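A short write-up of the structure that comes next.
Note that this complex is displayed minus one protein chain, with the remaining chains in position.
Letters are used for the chains, namely A and B, taken in the order the chains are written, and counting of residues starts over at 1 for each.
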Amino acid sequence: MTNSFSIAELTSMTGAKSVEGQNVGVITGVASLAEATSADLSFLGNPKYASEVSATKAGAVLVPMAYVGQPSSGQVFLRVENPSYALALLCSVLEARLWPRPAAGVHTSAVISSSAKVAPSAHVGPLCVIGDHAEVSAGAVIEARCYIGAQARIGADTWLKPGVSVGDYCQIGARCRIQSGAVIGSDGFGYEPINGEIQRIPQIGNVVLEDDVEVGANSTLDRARFSKTVVGRGTKIDNLVQIAHNVRIGRQCLITAQVGIAGSTTLGDHCVLGGQSGVAGHLTLGDRVKLGAQTGLFEDVPADGFMNGTPAAPFGLERRLVVLSRRLPELFKKVDSLAASLDSAKR
Amino acid sequence: MTNSFSIAELTSMTGAKSVEGQNVGVITGVASLAEATSADLSFLGNPKYASEVSATKAGAVLVPMAYVGQPSSGQVFLRVENPSYALALLCSVLEARLWPRPAAGVHTSAVISSSAKVAPSAHVGPLCVIGDHAEVSAGAVIEARCYIGAQARIGADTWLKPGVSVGDYCQIGARCRIQSGAVIGSDGFGYEPINGEIQRIPQIGNVVLEDDVEVGANSTLDRARFSKTVVGRGTKIDNLVQIAHNVRIGRQCLITAQVGIAGSTTLGDHCVLGGQSGVAGHLTLGDRVKLGAQTGLFEDVPADGFMNGTPAAPFGLERRLVVLSRRLPELFKKVDSLAASLDSAKR
Partner (left out) sequence: MTNSFSIAELTSMTGAKSVEGQNVGVITGVASLAEATSADLSFLGNPKYASEVSATKAGAVLVPMAYVGQPSSGQVFLRVENPSYALALLCSVLEARLWPRPAAGVHTSAVISSSAKVAPSAHVGPLCVIGDHAEVSAGAVIEARCYIGAQARIGADTWLKPGVSVGDYCQIGARCRIQSGAVIGSDGFGYEPINGEIQRIPQIGNVVLEDDVEVGANSTLDRARFSKTVVGRGTKIDNLVQIAHNVRIGRQCLITAQVGIAGSTTLGDHCVLGGQSGVAGHLTLGDRVKLGAQTGLFEDVPADGFMNGTPAAPFGLERRLVVLSRRLPELFKKVDSLAASLDSAKR
């Protein structure tokens, strides 16, 4: 980053409620509390790191309103409601400088079907392929080496990073962001054993991403067997996630890395699935369901359920079972001792 | 789908044994029982949904021979041996309309080595790269942005979706289907610690997919250290699966999403590996071995074995252990109570 901000600029950009201490220099970078120098802005986003604030060399620190402490000499505290979000406001400015929106227009090396419709304000980068009757809406950014299949549709202001594949007939909403290598619209994994041979079931549906959906790098979303696989508005999907055919994910969910959701399962809104967790097929999860990391879920979960472990159990029970299972050596000994004691009592 | 079928056409296409009820309209779509309208065909493929048949608004329903019930007014039941497969027959017709085989020939933007052999009946899409001495057989479809390495071979009628990578020297059989982003022939992960530094072991083998193999999106199949990594005829691999170097998979196996198989392990025929399961290296699995989802297998399994859990145990035992482990709180209490009771008895 070759940017430079005065404390006054930072105060304004982060919406700080109060400024404590004094720093006459400029801030040219962002760094963690442990790594920051006097030219860096840092922040206390996770209470785990609170003890690092007093030792940080950062020239400016975003701290939560309730933080007890004061800046060291030459250091400024900017008090904000949510340091993490305040930092995000600043980073948005930096991001816009680092990734200015590419100019409208289609790169000469892209291969665009004559029946495709690309909005004049959209950007299509080098070596992209856009299929027959596909549509790229106003303000969309399609970076290098993307594939957009026949009759697929990319919504307004959606941004595809380099190397994304959007399969034929799939629909991407507005303001979505899709990371490199993601595959939207691969065939669902559908087979039937017929006469001892595995026969493929055609997968003739599509994938629909509603507005404001984000998809991580190399994640895969399968097209429906028929009808559609759906990801609801505002849901964010991390890297290397597998979404099988006919899955329906609600709105504002967080699906973290390496999660797998099997076919025809339905998730409500505001669900949070921990890393590497897996959900079996044909299940229904209510709103706000949470799964811990590596959970293996094989049953329906009503709204607000929090499940953990494999096979998944309600969080409180699962935690208790883990604690008790660690005491198994003690339990085995105790039972042996009871048996011996009873034996001698009987004699 | 903009297709339209009469009931007579559906009866013929699905091979229905009997037709019950009457519907004078046409069917223009396929939908689940819960979502279907009177213009839709639906089906009872999973007994779990049997109760939805009587309430469905579908204009036609594929039901199994043994299904007890009758169509509502204006609705038709088509009785078939296997509704799921009957639907697949219909969907095959629809699929062929949605994805007509692309015309033979090589797109002008593709970069083809002068020593590569591409059959005149094959299709090679835009921005593909085909290396020296590679071979693309008759009827093969290589969609946009695929890479076919030096001396690699693609069998007859095999279909590569956009963005597949087939590494140098790898061999793909006939009638295979490979989804976007799959990598066939990445280097095996082979290293030796030599003098405190990790040294790479060259991986000079290849990958061989026999006929009728399917590989999911973004799955990775490593080339052998030497010799070959093999996937047997008719085996289907889902998305984001990792097949390590020198693995040998038998015929007609189903390897579901996010499975990992470590180096030099051998699978028999007709094995089924549940989602996110992992198999350690240098193991041997017999024919028809099954692993439950998220299983972690660290030992050989003879034919017909069904393993579950981490570390994997025979399915029946593992289920019993799960049930008993849920009763640990009760067991701890019981032992405490026994101890107290024995104590008081001794006094």
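Convention: contacts are C-beta pairs under 8 Å (C-beta built on N, C-alpha and C of every residue); 3 or more make two chains touch, one makes a residue touch a chain.
Quick caveat, the model's predicted, so the values are computed rather than measured.
Visitor: For the full complex, which residue in B:Gly15, B:Pro202, B:Pro302 or B:Pro329 touches the chain that was left out?
Guide: B:Pro202
Visitor: Just name the one of A:Pro71, A:Gly250 or A:Gly275 that touches the chain not displayed here.
Guide: A:Gly275
Visitor: Given the contact definition stated above, which residue among A:Ser72, A:Ser121 or A:Gln252 touches the chain not shown here?
Guide: Of the candidates A:Ser72, A:Ser121 or A:Gln252, A:Gln252 is in touch with the missing chain.
Visitor: Looking beyond the chains shown, say which of B:Asp40, B:Asp222 or B:Asp269 touches the absent one.
Guide: The single option touching the absent chain is B:Asp222.
Visitor: Looking beyond the chains shown, say which of A:Gly25, A:Pro64 or A:Pro162 touches the absent one.
Guide: Reading the full complex, the residue touching the unseen chain is A:Pro162.
Visitor: Taking the full complex into account, what residues of chain B touch the chain not shown?
Guide: Interface residues of chain B facing the absent chain: 111, 127, 129, 145, 147, 149, 163, 165, 167-169, 181, 183, 186-187, 189-192, 194, 196-204, 218-220, 222, 225-227, 240, 242, 244, 246, 258, 260, 262, 276, 278, 280, 282, 294, 296, 298, 310-311, 313, 317, 320-321, 324-325, 327, 331, 334-335, 338, 341-342, 345.
Visitor: List the residues of chain A that touch the chain left out of this view.
Guide: Residues 1, 29-32, 35, 46, 48, 82, 84-85, 87-88, 91-92, 94-95, 98-99, 107, 109, 125-127, 144-145, 161-163, 177, 179-181, 214, 216-218, 234, 236, 238-240, 252, 254, 256-258, 275-276, 293-294, 309-310, 322, 325-326, 328-329, 331-332, 335, 338-339, 342, 345-346 of chain A touch the chain that is not shown.
Please note the rule applied: only the chains that are shown with their structure count from here on.
Visitor: Starting from the mean Cα coordinates of chain A and chain B, work out the distance between those two points in Å.
Guide: 25
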